[in-house]
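All protein chains but one are shown at their positions in the complex.
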Amino acid sequence: MTLTPDASGVFPIAPTPFNPDGTLDWASTEKLFAFYDEIGSDGTTVLGIMGEAPKLEPDESLRIVKTAVAGMPGKPVIVGVSAPGFAAMRSLARQSMELGAAAVMIAPPPSLRTDDQITGYYAQAVEAIGTDIPFVIQDYPLTLSVIMTPAVIRKIVTDNPSCVMLKHEDWPGLEKISTLRRFQADGSLRPISILTGNGGLFLDFEMERGADGAMTGYAFPELLIDVVTLQKAGKRDEAHDIFDTHLPLMRYEQQQGVGLAVRKYTLMKRGILKSDAQRKPGSAISAAAKAEVDYLLSRVAKIDPRADI
Amino acid sequence: MTLTPDASGVFPIAPTPFNPDGTLDWASTEKLFAFYDEIGSDGTTVLGIMGEAPKLEPDESLRIVKTAVAGMPGKPVIVGVSAPGFAAMRSLARQSMELGAAAVMIAPPPSLRTDDQITGYYAQAVEAIGTDIPFVIQDYPLTLSVIMTPAVIRKIVTDNPSCVMLKHEDWPGLEKISTLRRFQADGSLRPISILTGNGGLFLDFEMERGADGAMTGYAFPELLIDVVTLQKAGKRDEAHDIFDTHLPLMRYEQQQGVGLAVRKYTLMKRGILKSDAQRKPGSAISAAAKAEVDYLLSRVAKIDPRADI
Amino acid sequence: MTLTPDASGVFPIAPTPFNPDGTLDWASTEKLFAFYDEIGSDGTTVLGIMGEAPKLEPDESLRIVKTAVAGMPGKPVIVGVSAPGFAAMRSLARQSMELGAAAVMIAPPPSLRTDDQITGYYAQAVEAIGTDIPFVIQDYPLTLSVIMTPAVIRKIVTDNPSCVMLKHEDWPGLEKISTLRRFQADGSLRPISILTGNGGLFLDFEMERGADGAMTGYAFPELLIDVVTLQKAGKRDEAHDIFDTHLPLMRYEQQQGVGLAVRKYTLMKRGILKSDAQRKPGSAISAAAKAEVDYLLSRVAKIDPRADI
Partner (left out) sequence: MTLTPDASGVFPIAPTPFNPDGTLDWASTEKLFAFYDEIGSDGTTVLGIMGEAPKLEPDESLRIVKTAVAGMPGKPVIVGVSAPGFAAMRSLARQSMELGAAAVMIAPPPSLRTDDQITGYYAQAVEAIGTDIPFVIQDYPLTLSVIMTPAVIRKIVTDNPSCVMLKHEDWPGLEKISTLRRFQADGSLRPISILTGNGGLFLDFEMERGADGAMTGYAFPELLIDVVTLQKAGKRDEAHDIFDTHLPLMRYEQQQGVGLAVRKYTLMKRGILKSDAQRKPGSAISAAAKAEVDYLLSRVAKIDPRADI
């Protein structure tokens, strides 16, 4: 099974579970994918920025892919393969596909600036991994400092038939979704899937602008599924109601640098991870921050019992 | 009246009202400060980044200062004086104080990197404007890309007796407030006022961490006043309740690049500005975005009638 | 007299002479332009980055324009008008032209990233200053961090008939000159003048790639004139010989941050400036650095007597 341009729904971005000593916690890794599967996720993405991918050894990366594929049977697993060199990108991409992955995700290196540099980079990357592997464009300017206009994305999609999805994480980004869908409507862009990131902070409106779903790491992926499902069913007010209930916590989680620590802490509290440890160099949150997360959880729980942990 | 380190409460950051042809709209400017005064603001800040300060002619800048001083009698007006050269900074600072301003605000130029460069810059700036003018440090890494550690802020405050306030706009920034207040507690930092920015997006917890109030431009400064007042009165849950009601709109307003357009649109809808125009080069929002703001306003209005516009 | 696309030769970038107390040194300013004129410069550029333009008051800027126009009769004076807002840019541009300037130079603001942002910015700038004022594109990625591809430059030139010149300061930039001249050859770009910067560090080959001359601030503009003249006369080896003689000093001058201090020190030693002071915030060079410059001058002087000072 490979990813196609009609992919849709919620693909949680998986954090990588570590033990406090920095080794990988494989039991929690299995539990994590079982959890994603059980709540009705449509797929998952591993080895992304939030997955601490650059800190992993090659064999650890592959075992995570294997674990994800096994843990979510019949569902697509997307593998982040961004790397400084195309040799490493190619080898991870091809090995991942052999292990059952459905697609790979490629972020542009932070040094790219001009439109030509960006489209040129994707052309080279696709040549490196092979045109038979479906890929996802990761568009994340806040962290990567690479800015892709809608026209640049259109060119990448048009030039590379193996491009099936945009991981949309521009900020602000609502107009970008509208513009891309307008390109589709006027026939200048073939249909692709658009899943959004940014911790879900704008998911309520992103769905209304034409997104197909979410690919992000909020510690309650159930909420993402709710919003996506309600919006697809045309239940706008209900979608915003449940979204707004979680927004104070989502906003807290979406802090550059400490966000992952908040997320892992919450997943640990939920019993999904055994530890909230990050591999070094990592970040941690203070006792005050934990108390704030606890308080936010208790407030969400007044309306959404899933947060009552 | 000059600003002192025990300043506290809410100082709305004033946008600069323009007519659609790019000229200044002085009637709206007067209305704006009257509005800030009337709702119980504790002061105001003009000529900040959100005030489109670099686009103004020198005489326009001074007239804005004069209008703010006249419009908020007895309340401190802080003037952003950041400039590429110290000659311009000095002349704006001294003229503003003569016109009745209470203090000036200085942001570090984006080229600064090391701790020494930052503290050295503030030493030079204070020498330029004169040690008799109280000043506010603007700490806004997301836009300025200058990162000040708590120790750097402490050094600036200690080296420069005329420093009275920190405009805190780091993101994430909760731990920074805690650290600075710990410095005060252990005697290594003299007391200063800390007002927070970032559109108010973390004001709920910033107050709990030790902030004295808010200095930001959310289009409902009344909400900022509510949160600050409730938190000071120890009414934590009530503070979060009203804060959470506005959070969906605050989050929408806090989008880099388009935030000011959203803010001006809302202020126009509220009848405070005649136009939401920005002087060129400016940004604008689409019809879809306006409809989204309208929808968010209608949702806030279900609980907070002030948003029923 | 206005600047045309067949402008050619050497336009020294003028530093702004200050007295040690930070006031403008008008006597040296007059001397400087007289010197440029006397040695056979083809024009000059004032209020550039090296001219400490952002530190000047508006009336000082205008008086510098006036002094340059008076000091180089019959030769074109180009005025840097880059500013954060279009109102200030327009007023400086129009006033400068009234005072006899031949053209203005516009650098893109450092925040621009995508091709569309860059071409859009120039469109707005031209609308602001008026289509009747000839302008120069300043392409200086090392300092401005804005990268313009040859195609972007072509689009700016094509979209704006008032564009007459490119100040080429990319690094590395030889291929860019070749590409632009190829565009001209294939008819996709109308002819424009290309003058190069970067302290002249690659002027030897830039002329061979198709540049029309130099616009930079090396403290011996006579050397720039020699290289340009010899290359235009087809005397390649002689051009490189004299260039190589000066290269050790040019290289020393071309240090980010301290370069202006080296340049002013040399111009002071040459008797053209009374002081090497910069207006604050400025840089200075140590006694060791001065001794190094002296040593380099003595070495150049063995071959080029003009350096015997």
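When the chains are written out, they are named A, B and C in that same order, and each has its own residue count from 1.
Here is the rule we use: contacts are C-beta pairs under 8 Å (C-beta built on N, C-alpha and C of every residue); 3 or more make two chains touch, one makes a residue touch a chain.
Bear in mind that the values here come from a model prediction, so they are computed numbers and not experimental data.
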Option from C:34, C:123, C:258 or C:301 whose C-beta touches the chain left out: C:258
Identified contact with the non-displayed chain, of A:110, A:130, A:161 or A:271: A:110
Option touching the unshown chain, where C:53, C:201, C:242 or C:297 are the choices: C:201
Residues in chain A touching the chain absent from view: 22, 52, 54-58, 83-88, 91, 110, 121, 124, 128, 279-281
Contact footprint on chain C, counting only the chain that is left out: 171-172, 174-175, 178, 201-202, 204-205, 208-209, 240, 243-244, 247-248, 251-252, 255-258, 286, 288-289, 292, 299
Residues from chain B at the interface with the omitted partner, ascending: 113-117, 147-149, 151-152
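One rule holds for everything that comes next: only the chains that are shown with their structure count from here on.
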Same-residue or different-residue interface between chain A and chain B, half as cut-off: same
Chain whose Cα centroid lies at the greatest distance from that of chain A: C
Whole-Å gap separating chain A and chain C, where each centre is the average of the chain's CA atoms: 47
Between chain B and chain C, centroid-to-centroid distance (C-alpha), Å: 38
Rounded Å distance, chain A centre to chain B centre (Cα mean): 34
Touching two or more other chains - residues of chain B: none
